[in-house]
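Note that one protein chain is taken out, while the other chains of the complex remain in position.
Think of it as A, B and C in the order they're written, each chain with its own count starting at 1.
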Amino acid sequence: MPQQILQSKIDLSVRFHECDPLQIVWHGNYFKYFEEGREDFSRKHRFSYLDVKEKGYATPIVKTECEHFLPLKYGDVFTVETTFVPSRAAKIIFEYRIIKSNELICTGKTIQVFTQNGKLVLVNPPFFQDWKKKMDLI
Amino acid sequence: MPQQILQSKIDLSVRFHECDPLQIVWHGNYFKYFEEGREDFSRKHRFSYLDVKEKGYATPIVKTECEHFLPLKYGDVFTVETTFVPSRAAKIIFEYRIIKSNELICTGKTIQVFTQNGKLVLVNPPFFQDWKKKMDLI
Amino acid sequence: MPQQILQSKIDLSVRFHECDPLQIVWHGNYFKYFEEGREDFSRKHRFSYLDVKEKGYATPIVKTECEHFLPLKYGDVFTVETTFVPSRAAKIIFEYRIIKSNELICTGKTIQVFTQNGKLVLVNPPFFQDWKKKMDLI
Partner (left out) sequence: MPQQILQSKIDLSVRFHECDPLQIVWHGNYFKYFEEGREDFSRKHRFSYLDVKEKGYATPIVKTECEHFLPLKYGDVFTVETTFVPSRAAKIIFEYRIIKSNELICTGKTIQVFTQNGKLVLVNPPFFQDWKKKMDLI
């Protein structure tokens, strides 16, 4: 049975203070856009970080990647496309694509793990399994 | 009896990502430098925020100001001069001067109050009075 | 004849990376919101910074202020209200109010001047006078 592809798209614009002296978005700021993509995904697909927190979990980021193809400049309007990457491991994996007027600006990836009281959780927490079932991912 | 002037000075340098497309430090980033000045002051005059926290207090900032005379650019080395402003009110007031090669770059001010469990504390907490006595400020 | 009050309002939400260990928006980040307010004002009232730049001017910020009444937290949705403050001086003055559910979060102010080739311009540039006339401000 084919898996569901879970994705969200949000339009953002470049803010002045995100640009550097080269007149382009400073490379580390793309992780802010990915965060906005991730939050947008969570809202649209009802995956709430506050729920996670209530259940005593934290989901720290353990890996980030970004590959740049074209720069964004001040005033540019762009789309962050956030895709959930299914995995059996106790990890939350997202891939990102930033697109401006049909041009690929960059791609990225983040991996989050689950911790409880500061300790790594090696099995998928029940609420995460439930969410994946509800979303037809497993 | 003349009051003691409590001050600290720290040398910092401008980082690339703090500069904007005008090739100068983005105005909001000066509050990062003031924060580094405040922390430097606290270290040198043994006014510890961790102590504050242990005693159940928080010291949120309620007012910030910055007046700019000359811009800082990428690579500039400068001094943040942080001065404690004595006050009878239950407030922590600091004034800042940023200087580069004898030129005044900007001046600033922050006001912090004391809160306990999220509520404003209107009298000076004992540990703050003790610190002021030890520092010959009262 | 009563002057026109020029204002704009934009709704924003607090991003995770804008919050500090006290679980509230870090005080220096409010100047990012004011910048978004200023850009929103400029768009709505056709005061373009790109035009300014094309005409050889820059408009560096020479003064910033912010007074805080209540904190913003992660996920909060709020309104930035940006008001143009008329002045005869060669300055661009904005006042800001951030409001969340009818509660005043903070107020702020920024003052910008005009420079040309890095030098302060003491008279109002023609394009700024034209804009003020068009907006019924003078």
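Assume a residue touches a chain if its C-beta (ideal position, glycine included) is under 8 Å from a C-beta of that chain, and two chains touch if they have at least 3 such contacts.
Remember, it's a predicted structure, so these values are computed and weren't measured experimentally.
Contact with the omitted chain, checked across C:17, C:44 or C:97, is made by C:17. Panel shows chain A; residues 22, 24, 27-29, 31-32, 35, 58, 60-69, 71, 110 of it touch the chain omitted from the view.
In the full complex, chain C touches the hidden chain at residues 16-17, 19-21, 23, 26, 28, 74. Listed for chain B, the residues touching the missing chain in the whole complex are 15-17, 32, 35-36, 39, 50, 75.
Rule of thumb we're sticking to: only the chains that are shown with their structure count from here on.
Averaging C-alpha coordinates per chain places the centre of chain A 36 Å away from that of chain B. Here the CA centre of chain A is 30 Å from the CA centre of chain C. Residue positions of chain A touching 2 or more other chains, listed in rising order: 16-17.
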